Structures are given as structure tokens and as C-alpha cells.
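Only one structure is covered here, and it is reproduced in the block below.
Right after this comes chain A.
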Amino acid sequence: MLKILIPTIMLFPTIWLSPSKWVWTTTTLQSLIIALVSLSWINWSSETGWASSNLYMGTDPLSTPLLVLTCWLLPLMILASQNHIKAEPIARQRNYITLLASLQTFLIMAFGATEIIMFYIMFEATLIPTLIIITRWGNQAVRLSAGTYFLFYTLAGSLPLLVALLLLHQNTGSLSMLIIQYSQPMALSSWGDKIWWAGCLIAFLVKMPLYGVHLWLPKAHVEAPVAGSMVLATILLKLGGYGMMRMMLMLDPLSKDMVYPVIALALWGVLMTGSICLRQTDLKSLIAYSSVSHMGLVAGGILIQTPWGFTGALVLMIAHGLVSSALFCLANTTYERTHSRTMILARGMQIIFPLTAVWWFLSNLANLALPPLPNLMGELVIITALFNWSPWTLILTGAGTLITAAYSLYLFLMSQRGPLPQHIINLQPFHTREHLLMILHLLPVALLITKPEIMWGWWY
Partner candidate 1 sequence: MTPVYFSFTSAFTLGLTGLAFHRTHLLSALLCLEGMMLSLFIALALWMLQLESTAFSAAPILLLAFSACEAGAGLALLVATARTHGTDRLQSLNLLQC
Partner candidate 2 sequence: MSPYVITILLSSLGLGTALTFMSSHWLLAWMGLEINTLAILPLMAQHHHPRAVEATTKYFLAQAAAAATILFASTINAWTTGEWNIYCLSHPAATILITMALALKVGLAPVHFWMPPVMQGLTLTTGLIMATWQKLAPFALIIQMAPFTHPLLLTTLGLLSVFIGGWGGLNQTQLRKILAYSSIAHLGWMIIVTQYKPQLTVLVLITYIIMTSATFLTFKLMATTKINTLAMSWAKVPTITAMAALALLSLGGLPPLTGFMPKWLILQELTMQGLPLTATMMTLSALLSLYFYLRLCYAMTLTISPNTNNSSAPWRLQNTQATAPLATLMIMTLLLLPLTPLAQTLTN
């Protein structure tokens, strides 16, 4: 654990002490090296399920893929935000990279924590850097309300979680993830216990986000700069899923009856947010709603609590993280050239940027779960698990898949095909940096399917 954490913390001196010419290069390089070293976590040799260097930090098959994803994302974020931060004074550039690096530090500690309270604190600690990224470097005045929404939705869900966790601590005497799954299942029956159950999950459902409490997400995505959108879509939403998987183990006897409304809402949300995507005009908003739709499926997979459900949820989280981040990067490249997120103002891009159109095509196909990609694997496993749980869910999940395909095609057609608008003149060509960025997003997606065991979680 420390072999990743200490280099990550050493990013701060790198950021502030390297000469201004080399800031971006050195930080990208160092974070890339960290990401490559973090791949060694995947090499799994532990027999107990946990590989921990000490009592407080450890990895297990559930957290490893997410940890590697976190480390992988930092160089990509730095690469992606180079262009629009370059114009600012050097101190602010350093500040910005510091925020990104601190976010990674907190996230590593969150996923690596073996104590639930520690996880909770780090879960909350990611709020401040993200808030600053959104509200300081966002583009429009609405970013302030987006930041408020982001902070208050999350906190309103997660402050009751703190009380719920403290109650759990009082009951079981320990909150260590290493042993809490072996503790006696609690006898939960009263109304108070049901409220406690809800308190344990609502924070993660808001973070996920579940349909109904998702309003903060499109706002935050639309207003955030590209790195903010990337980290939100890739990791922060997955914090919710990860936390839910950890908590579900402890909530057992009560969950069987309590999850119905939540599953119904999640699956209904897949349909609803998919339909919302179909009539979006705003590029980033569409991608954001598509995230909500996919995360609804993930929530459903987690809540039915079967091994397949968990596996599918984890696979879909990883795959969706990479793909939606790629889509946000692409959206940002368009935004940096046309300075508009409205899709109708930037049509027919295929004619002028053919290679980029390939990237758009590939990421859209990945987003709609084309066969060999892990997205399909995740969705298929979740749909199968849900079908096994209740055949009627196939109506919702099937329609959801159809709508996903429809809006992905819509996104591709609206942005890449069609006539080129008259006002599109004098666009700067694509940088090699941006192509590299897309390769670094899509290559892992393609490679993961060759060895999906590494993101199957506990069961392989």
C-alpha cells in the first residue's frame, strides 16, 4: 500500500518544486509510473482474501480493480486538462494539479481502508478537492449552484451514515472490514432498525447516484472542467458502489425485504434517464445522464446480493469508468474547439477529424455494450442475475439496453455525421496528446476482456 501512497504524496513536492517549464511533464510521468507500479496489486497471491501491509490499509479483490483504476486515472486527468489550464498563471496550474493529486491520495486511502470509519472520512474528504475543482475551474456562473448541489446532496446522505456507523460500532464493537463480515448477523426487526438500514445505504445511493437523488450529478458534470468530470464519472460514483458492496454484507437479514423499492427505483431509473438522454441537446449532460443510467444497473446488481450480481456490478463499474471518462474527454476536445456543448452546433465532425470520429465510434460502441467489451460482460451478468431474481426485470433491463443503444447512436450521429455547420471554421487540429489520451482510455477496455478475472471481485 505504502509503495503507492508515498509516491502519490511525493507528487506534491514534484508539483511545487519542479521548474515551471517541466511541471506538466514531470507530474504526468510520475503519476504514470505510480499507475504502472499499481498494476502489481493485480498479481494476487493472498489466500485470506486480504493483502494488507498493516491493520489499517489493505487490498482485496473487490478494491484492487478500483484502486488500479484510481491510479490509472491521474495521468489521464493531467493529460486531459493541460490545454485549458495552460493559459493560467503558473501558481494556479500547480494548485490545480495539487488538487488532482490530493484527490488521488484520498481515494487511495478510501479504497484501501480496512476500517469503515476511515473509509467514511476519506469518502467525505474527496468532497473538498472536487468541490474546488468544480466551482473554481468550472466555466459558467451556474457552477456555484452545481457545487452547492454536489456538496449538499452528498452530505445530506452521508451525515446520517456517520450516525448509523457509530451505532453499528456500538453494537458490534468493531468496524474493521477484516472481521466484521464474520460477526453475528444482528437481529433487526424494529422500525428504528429499518431506518438504520436506510441510513447505512442512502449515502452511497446518493453518491451512486440512484434515480431520484441524481440531480446533482448532471449539474456537476456539466459545470466541471474536464478533469472534474473524468474523476466524477470514473471514481467518485464508484465510491458509492464500493461502499454499498461493503455495507450490504452487514445488513443481511433486513435487506431481503427492504431492497424492493430501491431496486425498483434503480431499474426504473435506467429507463427514465435513458429516455432523458434521448432528448438531450447538451453533450456533457447526455453523457452524465448515461452514467446515471448505467449506475442504476450497477445498483440493481449490488442490491440483489448474489455473487453474480456483485461480479457484474464490479465489472460494469470498471468498464463504465473508463468508457465514460473517454466520452467526457472527447466531449471536452470538441468543447475546446467550438466552445459550445450544444450538439447541434458541432455536427459533421467526421469530415474534418476522421481519426477522432474513430475514437467517438469506439467509445460509443463501448458505451452501448458491444459484444467483446467488458461493458457487455458486466451488463450481461447483471441482467442475468436480475432475471434469475425475478423474470419480470427483463422488461426493464431489456428496454434499458435498447434505449442505451438508441442514445449512443444518437450521440454519435449528432456529433459526427450530418452536414458541417457554416460557422465551423478555423478549428485547430487534434493534438497527439489527445489521441494518446484516447488510446490510454480505450486500450485498457480492450485488454481487460482478455483477462476479466482481475475485475471479477471475490469469485474466481
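Keep in mind that, in the parts below, a residue touches a chain if its C-beta (ideal position, glycine included) is under 8 Å from a C-beta of that chain, and two chains touch if they have at least 3 such contacts; residues count from 1.
The candidates came about this way: all candidates are chains of the complex that A comes from, given by their letters.
From a predicted model like this one, the values you see are computed outputs, not experimental measurements.
Touch, as defined above, links chain A to just one of 1 or 2 in this complex, and that is 2.
Residues of chain A touching candidate 2 in their complex: 91, 95, 106, 121-122, 124-125, 127-128, 132, 135-136, 144, 147-148, 151-152, 155-156, 159-160, 162-163, 166-167, 169-170, 192, 196, 199.
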